[in-house]
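As you look at this complex, bear in mind that one protein chain is not there, while each of the others sits in place.
Going in written order, the chains are labelled A and B, and every chain counts its residues from 1.
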Amino acid sequence: MSKRDFLSTADLTRKELDDLLDLAARVKGKRPGQVLAGKVLGLLFFQPSLRTRVSFEVAMVQLGGHCIDLSSDDLYELEPQEQAVMDGRAEEHVKDAARTLSRYVDALGIRSAARTGTWERDRQELLVRNYAKYASVPVINLETSFEHPCQAIADVLTMRENLVTLKGRRLTLLWCNHPEPKSLGPTHSILQAAAMMGMQVTLAHPLGFEVDPQVLERSRALAGEHGGGLRVVNDMETAAHGAEVLYARSWGCTKYWDDAEREAMVKRSLQGWRVDEALMASTNNAFLMHPLPVRRNVAATDAVLDGEHSVIYDQAANRTHVQKALLMQLLK
Amino acid sequence: MSKRDFLSTADLTRKELDDLLDLAARVKGKRPGQVLAGKVLGLLFFQPSLRTRVSFEVAMVQLGGHCIDLSSDDLYELEPQEQAVMDGRAEEHVKDAARTLSRYVDALGIRSAARTGTWERDRQELLVRNYAKYASVPVINLETSFEHPCQAIADVLTMRENLVTLKGRRLTLLWCNHPEPKSLGPTHSILQAAAMMGMQVTLAHPLGFEVDPQVLERSRALAGEHGGGLRVVNDMETAAHGAEVLYARSWGCTKYWDDAEREAMVKRSLQGWRVDEALMASTNNAFLMHPLPVRRNVAATDAVLDGEHSVIYDQAANRTHVQKALLMQLLK
Partner (left out) sequence: MSKRDFLSTADLTRKELDDLLDLAARVKGKRPGQVLAGKVLGLLFFQPSLRTRVSFEVAMVQLGGHCIDLSSDDLYELEPQEQAVMDGRAEEHVKDAARTLSRYVDALGIRSAARTGTWERDRQELLVRNYAKYASVPVINLETSFEHPCQAIADVLTMRENLVTLKGRRLTLLWCNHPEPKSLGPTHSILQAAAMMGMQVTLAHPLGFEVDPQVLERSRALAGEHGGGLRVVNDMETAAHGAEVLYARSWGCTKYWDDAEREAMVKRSLQGWRVDEALMASTNNAFLMHPLPVRRNVAATDAVLDGEHSVIYDQAANRTHVQKALLMQLLK
């Protein structure tokens, strides 16, 4: 059985990424008709969602299809381990849930971004990868601790709309402060996608907040391959200087992944990692991006979030358009 | 950006109220067709809902549109205060949620009726008013502690169906007992709407259960302007005498709004505030109304709720028809 999943921006070829962006741009603001009439997308959220949930449901509805939302509360615990003797709390194996749902729906979207142990464990995206393995219908990653590809494609579309061409343009991915430990998903996904677009990417974060080495390596290779570059810096001033896009978001510390208190302690001295007007003034007239939800006046100030260079709501709006294109490719 | 919200019966002119009722009556039992095809209504319930949730979703579906229900469990906490430094529990500002959702849906309905502090705070309807302020799409009040306009319009339609003309007709709004502290929303909204229809309104409650003075004043003015009247009494017998409609519902004590135990203590001596056959017999052959859910044999007896003068299910059914008319006005 041949099927396509959408799990990582790293799985896309440049051609596929371009095609997806082009289709999204053509779909945007148009009424492509009931091209997905009779199709059903199942959504499984194991964490709260506003943008992803609503943008996917609106995308399906406007294409004539239907969404079924199975939030975590509606479902019992699932067992991801092969050959498990299931005498514990898990009421059903992922294998059976995936195979059953494949008989009902035409595609499955899954968010599973909780911290469940060490980084070594969570970087494997066990639940989503197992769903993809056992489902006979396409599986879409709606965010794990490791990737958030739907967000990243919407972000690339937003940059393309504002900068027209992306090759060689200067994007800074800037870590910012947050009271809670966050997923690395959006950061990993945009890093790879921007590299593939040949952007000059600066990844900026405090020491200790390194991204996954494999993702960094892959992104560096992609950037090289497509005429771009990737550098890592550990101070905000260098990071902001010359940036044409400043993309702010917090992410977690993989070293203390299973020790939230330790991470919180480390972050006490990092409250300066916040985007404000002075920092924006030091850029090359940069657009400000953030995938939302944003902690106002912690990650970035009201002045810059509500300022004229902020495109944060365009990013959110582009989720629908990109996902329409994706669903048309996967389901039509 | 011009948009219409639907937050309070006090915002309507008499002409608008009549138009809404006329459209609801014309829509009722008819199939107006797919006039809202492609339109999406987002629903946010921060408290449980049966009638409001189902009647809105049925209304949208039967007009060809779609509802997305975002119940409170699916969402993290939202920050309503301007300029807040968001280092606490709230994951997103109302401003960002409202602006984002405005990019996805065509209208937003919000229920936010929890007690969160004093009456002075909750009477401001902070969350719903902030959503309305920041959203670029119409916002519909699905009940706050202060208003429940969708219920009230359905109630006026129900009275009009049974009494034909409302001007000068005698409506008694009667406080009744309830084990829990309740919102003042339905009472405030029907009080204003009935006054605008020129009814002779009797508001009846025990001492200590006064409604909001501003609402009372506004209702008195509206009644005067439209040929009706408004009096307040504190005993059930005077309240029931001569009534053509007896509208029962409990509401909370604004003085002890943040002290549920104190309110419960006050209510211990008020168990006589219950509608029974003897009370109904003392009216002018009145119809019995209640917005539901009702505490049977506490607020009103089985005999009167299931009696031939009860129109409680017609009120509920009219929710769909009134909301269809409202959605057609806001979205068509």
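As a convention for this text, a contact is a pair of C-beta atoms (placed from the backbone, for glycine too) under 8 Å apart; a residue touches a chain by one contact, two chains touch by 3 or more.
No experiment lies behind these values; they were computed from the predicted model shown.
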Ask   = Touching the left-out chain: which of A:K15, A:R31 or A:R103?
value = A:R103
Query = Any idea which of B:I110, B:V275 or B:V294 touches the chain not displayed?
reply = B:V294
Key: Contact partner of the left-out chain, one of B:V61, B:A221 or B:M265   = B:V61
Residue touching the undisplayed chain, where the options are A:M86, A:M265 or A:A303 = A:M86
Task = For the chain that got dropped from the picture, name the residues of subunit A it touches.
result = 38, 40, 42, 66, 68, 70, 73-76, 79, 83-88, 91-93, 96-97, 99-101, 103-105
Ask   = Which residue numbers on subunit B touch the omitted chain?
value = 31, 45, 48-51, 53-55, 57-58, 61-62, 71, 73, 179-180, 292-298, 302, 312-313, 316-317, 320
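By our rule, only the chains that are shown with their structure count from here on.
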Inquiry  = Averaging over Cα atoms per chain, report the distance between subunit A and subunit B in Å.
reply    = 40
